[in-house]
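Removed from the display is one protein chain of the complex; every other protein chain stays in position.
Chain lettering (A, B and C) follows the sequence in which the chains are written, and residue indices restart at 1 in each chain.
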Amino acid sequence: MAKALIAYYSKSGNTRVMAEEIAASLKQQKIEVDLKQAEQVKVNELVNYDILIFGSPTYYGSMAFQIKKILDESVALHGQLDGKIGAAFSSAANIAGGNETTILDILNAFLIHGMVIMGDPKGDHYGPVSINAPDARTISECKRLAKRIADLAKKLFG
Amino acid sequence: MAKALIAYYSKSGNTRVMAEEIAASLKQQKIEVDLKQAEQVKVNELVNYDILIFGSPTYYGSMAFQIKKILDESVALHGQLDGKIGAAFSSAANIAGGNETTILDILNAFLIHGMVIMGDPKGDHYGPVSINAPDARTISECKRLAKRIADLAKKLFG
Amino acid sequence: MAKALIAYYSKSGNTRVMAEEIAASLKQQKIEVDLKQAEQVKVNELVNYDILIFGSPTYYGSMAFQIKKILDESVALHGQLDGKIGAAFSSAANIAGGNETTILDILNAFLIHGMVIMGDPKGDHYGPVSINAPDARTISECKRLAKRIADLAKKLFG
Partner (left out) sequence: MAKALIAYYSKSGNTRVMAEEIAASLKQQKIEVDLKQAEQVKVNELVNYDILIFGSPTYYGSMAFQIKKILDESVALHGQLDGKIGAAFSSAANIAGGNETTILDILNAFLIHGMVIMGDPKGDHYGPVSINAPDARTISECKRLAKRIADLAKKLFG
């Protein structure tokens, strides 16, 4: 049974709603899930998971510094995340306001760790995005992400 | 009086509507404007303009190859676009479907030419985006871009 | 036995050398490989492969339009590349001259197709890069990519 960490930073609560939705959907797919706020994440724990999913508001076209801090500190275990699955999601205030670049920045960090990433041919291709409070569209994207990640984990980790 | 080229590729017509709106707004700002489809652009002409504004649909997270072809061929005049103003716009089928990366790819190419780029603190920060047919929001973004670019051109070129 | 297509555009020959090196290394890993110049690729054939690896020179921070043309035309089979493995490589004239953004643009397109991507915790994290003619460092990166992609293909496709 694969294990996932969902780590998020949320001020307005929008990113948290998405995190909870992804967590619930992953559990339905028989993935064990830990859901943590960025400040609660101990970097050493990252090695304990098969799947890392990071969520952040869109702040100036990239992730909140609280999420970046985890990635910066993860250099201490560089090489040990090789082959794990990564995914990302973001909430933003505007269409075209930096949400794609936020998600891609998190995914790029995962690639630098040697991790495995997957896009989605439908909807939010790089990862789920919410414009302001998550609506039905966003919730549906979160569910799709969970389903696709769980399927990939089954192929990679059995 | 500064001179602008708006070059665009459009299949559905959505990008063309944006191009025409930006052209009309630039003219109101006393900028001379040539509006051309990508296929009509002769690369040598790029040096004749103070402002280059390229528009493209969002195709797989970047600009249509017809626009990229112009940029590839512009290597013949590399160095001669140094200091000109650049801007970009895009129409897309989905929120978070690659529209930001499309615009940023065009802007990056302009940076490689040594050109000057400006963002917008309101709305579509990197450049105007349309989700499907341009609506009132998109038209307003196009007008804002034209106004801001014209103001910058007055400062830079007198 | 997994099947890979390596499609590349090369004018100076630098990208071609990288393509051939990746092809040879994949074959050693028991992957069946077709190596094609961009102009030879028939878009319909993409569905026949488990692995798509695209290589391009760095032209204005992104791929050559000949490679982008393949991606634009691949919209005809959108959805059918879901779950395949993607990778990218690039040759460039300068350090920091756009090689990373070129590779990431290809990878983003693969993500939009729903494909699976993997980074590398050592060396060229997003994909192999050559600065001018491929040297020993670049050749080694190409071999690493082939080995890692082959391992991932075994996990995903058996």
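Some notes on this structure:
The rule we apply is simple: a contact is a pair of C-beta atoms (placed from the backbone, for glycine too) under 8 Å apart; a residue touches a chain by one contact, two chains touch by 3 or more.
It should be emphasised that the depicted structure is a prediction, and the values quoted were computed from it without experimental measurement.
From the options C:Ile6, C:Ala109 or C:Val129, the residue with contact to the unseen chain in the full assembly is C:Val129. In the complete complex, the hidden chain is touched by one of A:Leu35, A:Ile53 or A:Leu71, namely A:Leu71. Residue A:Asp105 is the one among A:Glu21, A:Asp105, A:Asp120 or A:Glu141 that touches the chain not shown. Within the complete assembly, A:Ser62 is the residue of A:Asn14, A:Gln29, A:Ser62 or A:Ser130 that touches the hidden chain. Along subunit A, the points of touch with the absent chain fall at residues 59-66, 68-69, 71-72, 74-75, 97-98, 101, 105, 108-109, 111-113. Although one chain is hidden here, its contacts on subunit C can still be listed: residues 61, 94-101, 103-104, 123-126, 129, 131. Subunit B meets the missing chain through residues 78-79, 81-83, 104, 107-108, 110-122, 125-126, 148, 152, 155-156.
The rule we apply is simple: only the chains that are shown with their structure count from here on.
One inter-chain figure worth recording: subunit A and subunit B are separated by 33 Å, centre to centre, where each centre is the mean of the chain's CA atoms.
Mean C-alpha position of subunit A lies 25 Å from that of subunit C. Among the residues of subunit B, those touching two or more other chains are numbered 61, 97-98, 101.
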